[in-house]
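Would you mind keeping the following structure in view while I ask a few things?
Heads up, one of the protein chains got dropped from this complex, but the rest are sitting where they should.
So that you can tell them apart, the chains are marked A and B in the order they are listed, and the count of residues begins at 1 in each.
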Amino acid sequence: MPIVAALLSVAGLAGVAMVAPVIIARRTSWATPIVYGASFVLAAVLLVCGLLALLGGATFQGSVHLPIGLPWIGAHFALDPLSAAFLVIVDLGAMVASFYAIGYGAHEEEPGRVLPFYPAFLAGMNLVVLSADAFGFLVAWEFMSLSSWALVMAHHHDAENRRAGYVYLLMASFGTLMLLLAFGLLAGPDGDYVFSAMRSAEHVPWVSGLVLVLMLLGAGSKAGLVPLHVWLPLAHPAAPSHVSALMSGVMTKVAIYGFIRVVFDLAGEPAWWWAVIVLILGAGSAVLGVLHAVLQRDLKRLLAYSTVENVGIVFIGLGLGLAFKTNDMDGAAALAVTASIFHAFNHSLFKSLLFFGAGNVLTGAGERDIEKLGGLVHRMPETAYLFLGGCLAISALPPLNGFVSEWLILQAILLSPDLPQWALRFLVPASGAMLALAAALAAACFVRAFGITFLSRPRSPAAETAREVGRWQIRAMYALMALCLVAGVFPGPFLDALSPVSQLLVGGAMPKQPILPHFSIIPISESRSSYSGFLVFFFILMASWAAIRVIHNFASRAVRRAPPWDCGFPDPSPATQYTADSFAQPIRRVFGPIAFRAKTDLSMPLPGDMEPARLTLSLRDLVWEFIYAPLEGAVLYAAERLNVLQFLTIRSYLSLVFAALVLLLVLVATWA
Amino acid sequence: MGLILAILVQGIQMVLVLALAPGLVGFTRKVKARLLRRQGPSILQPYRDLLRLVRKEAVLADNASWLFRNAPYLIFATTWVAAALVPTFASGLHFSWAADLIAITALLGSARFFLALAGMDIGTSFGGIGSSREMLFSTLAEPAMIMIVFTVALVAGSTQLSTVAAFMVNHSTLRVSLGLALIGLIIVALTENARVPVDNPATHLELTMVHEAMVLEYSGRHLAVIELASALKLLLYISLIACIFAPWGMARQDDGLLGMAIGAVTWVGKLAVGGFLMVVFETAIAKMRVFRVPEFVGGALMLGLLGTLLLFVSRSF
Partner (left out) sequence: MERFSLDAAHLLAGGMVLVSFMMLYQNRILGLLNVFAAHAVVLSLSVAWQAYVQAAPHLFVTAAIALILKAIIIPVALHRMVLRLGVHRDIETVGGIGLTMLMGIGLVALSMVVMLPAAAEADPIAREDLALALSVILLGLLMMVTRQNAISQIVGFMSLENGLVLAATGARGMPLVVEISVAFSVLVAFIVIGVFLFRIRERFDTIDTQALDDFREGRE
């Protein structure tokens, strides 16, 4: 039974985590390959279990009740289509990351701070997806958070990383508290924490609404929804690159799983205003995330903000799904939910690919700041080629997979004029416009990232002396690139695989995707619209091949190398080329005043004055200023006031104890 | 027989589009020259230019990478595939179900992505100017195009261009949302094709360059391929406007060869009219300064959003 095999593999991962310190103490040089190799194998087993359960139907699904944990609950685990789909996402990412880490981990200075926590992190994530009762879910969630926190603090000598760990721990605890409250509300006065009981219980509308808000705060903060995303750009870059790939590509998807499980499955029938909140937060995250990404100099922080954008896109799809589900439009709801989960899958693929590329750049050149890189396409050709593939996928360009999921969400938006509620009729086209804006800004962001890092001329000695990295790292990236291409060219089987999931969540499914003609996908019906990634890919290949052949055979193929033309004024200094900041300046000037209250101050000295001219650019993070800074101020203020309690006299303490005793006796008297 | 004919029509379309694109560019240059009281080069001059360029050797900078060498072919391939999917003389294209309007927009986005990367490849300041300005304009032009696609799709019931063309041919209507979409599409077409008032296609001053700056380092056959791709893009946009907003004369599904011949003649006529109107507009207006262009293209985004909003609110708009 796949679920038993899955649970055994999770136990295996926990075992590897416990054995890792011993191996490090005994034979340090073998520890890295052993731990990551074992993680790879166990993740592969889990992937197979997930695939069997998803594709094989009800015979491979099931649930298990173990008598461990709290005596009156036990531990419930279940493998239904939704868990199976997310198990596949989690373990595909885990497999590739483990493979990558066999090469990358060799450069780790303190393996003892990374190796024991990595399998524990994988175990925690898998356990969250497999849990079928609230207690197990929360324990696994906390386990996942704590092990990833330990990984974030791996390079603790850097003050920035310590601060990142602190903020992460704070936000993770807040998130778990919100989840605790949500599950408490769902369990009801009888306190039945098993998911199957929550599913079949009576649902009071205002309680379900409160559960939605709590889940948005709890799971949304882990996924990276604005305004709860502030920890993500701090923590994701701080961890080692393979862990960053897992956190961005996989852990955010586990949070999305939690949200989908509670809101679509356990909380009962949705109300239409749920879709309003989810759409607003999703669209806001998409645009704000990518605007931040366009202005970043740190490659990994740029990728972290881009994760915020893609999570926003997933939530836009989920909001559409909620809107359609409320109005009983099953086909449209199935399209929206399938598109969101497919986008989550695609994002885990290309975000991991991009983070691996960033890890390669860090290993090969020793720099994360793109203002100090450049020209790496000559020094690290394979990494450049694969990173380009990731950039194409994330910018939603055909024939790769990012385009397919965004196309499906746009098709879902075209079905929304039939929604009866007026608020939704205005919000959905606005969200569509924000989605399109986010996609266009993402393309600009990744042209900048690839162009400044890999193309143009080296901007520092680190870039001039970069070296290509080891085979393990490159092969892992090839695997992801191949998957991105397959998912983009043949998306039909992937969409068919997700139909049991949408059947479970919204009670409807997309039409069966045809194999003929030419592997096209059909969102609603043949007459409305269709897309054939295979044909587009084939035509592009044929057209380029034809062009190259005709020109090389009938015209010239001569090439001569010369210095750059540059309008006749070439300058050998690399300081005369565009920097990352100058590339982003037009976008900053157009969107900055709205999103960041961007202001530039120019002070020009009078003629004859020897002072330099100064250009000051100020960008404010409005989310931090208006939400977190006041909260921080309030907490500090309250703490200052309460500090008085530390310094009272003995008589005051005695009177406090006396007052508390009297109060309790009065309460007993009145209520007993 | 029907299938063979359909594939033949698609193939003829692909070849015709490629053959007429430089002619369209030559025609616009000739008209522009005449409006400026010059003689102007002959309409066939772009063909001669392309022939001359492909026979020359390509001069590459010392640090040009494989991306720089291969980008022209990728740009050309994606633009040609997109142009082959826009109905020109016949409203039913056999492969139109492979890629709809959104996919066509994204294919043109791919071409722009590679062009911007090629501009940054050598590491000169001109390339950086071109790429950064081009990406700025695209951040507003692409959403505008998507909103216009939404407006048209909500009226016609599908994003598939053949279905849209058939709908527009059969139901000639005069609707507010389509009017707004038309103006938006004209603005987007001017932006994407680097015409005045957004960019000057004949300039060599860095203050006014966007498209020209990105291709500054290209020469020989690479430059020829890129020029052909730009000409294809212009043809694509004018054909798109003609197909959606002026579909009269297009051969319907069951019209025979005579219908297609009439369609072809009307299509060439529409290209000529479209090119002429574009050139008149270009001559009458001055080029905008760079930071006024986002407001211009943002206007197209607002128009598209307004059109979509009106259609969401009431089906009769």
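The rule is short, and it goes like this: contacts are C-beta pairs under 8 Å (C-beta built on N, C-alpha and C of every residue); 3 or more make two chains touch, one makes a residue touch a chain.
All values derive from a computational prediction rather than experimental measurement.
Contacts of the undrawn chain with the visible chains, over the full complex, involve A, B. Residue B:298 is the one among B:40, B:157, B:259 or B:298 that touches the chain not shown.
Shown as candidates are B:75, B:101 or B:309; the residue that touches the absent chain is B:309. Touch with the chain that is not drawn comes from one residue among A:422, A:569, A:626 or A:658, which is A:422. One chain is missing from the display, and on subunit B it is touched by residues 173-177, 179-180, 183, 294-295, 298-299, 302-303, 305-306, 309-310, 313-314, 316-317.
Although one chain is hidden here, its contacts on subunit A can still be listed: residues 422, 426, 590, 593-594.
Keep this in mind: only the chains that are shown with their structure count from here on.
Between the CA-based centres of subunit A and subunit B the separation comes to 36 Å, rounded to the whole angstrom.
Against subunit A, in their complex, subunit B makes its touches with residues 54-63, 65-67, 73-74, 76-78, 80-81, 84, 95, 97-100, 102-103, 106-107, 109-110, 112-113, 116-117, 120-129, 131-133, 135-136, 138-143, 146-147, 150, 153-154, 157-160, 163, 204, 206, 216-217, 219-221, 224-225, 290-291, 294, 301, 304-305, 308-309, 311-313, 315. On subunit A, the positions that touch subunit B within their shared complex are 374-375, 377-378, 381, 388, 392, 395-398, 403, 407, 410-411, 413-414, 416-417, 425-426, 428-430, 432-433, 436-437, 439-441, 443-444, 447-448, 450-452, 455-457, 518, 520, 526-532, 535-536, 539-541, 543-544, 547-548, 551, 554-567, 570, 574, 576-578, 582-587, 589-590.
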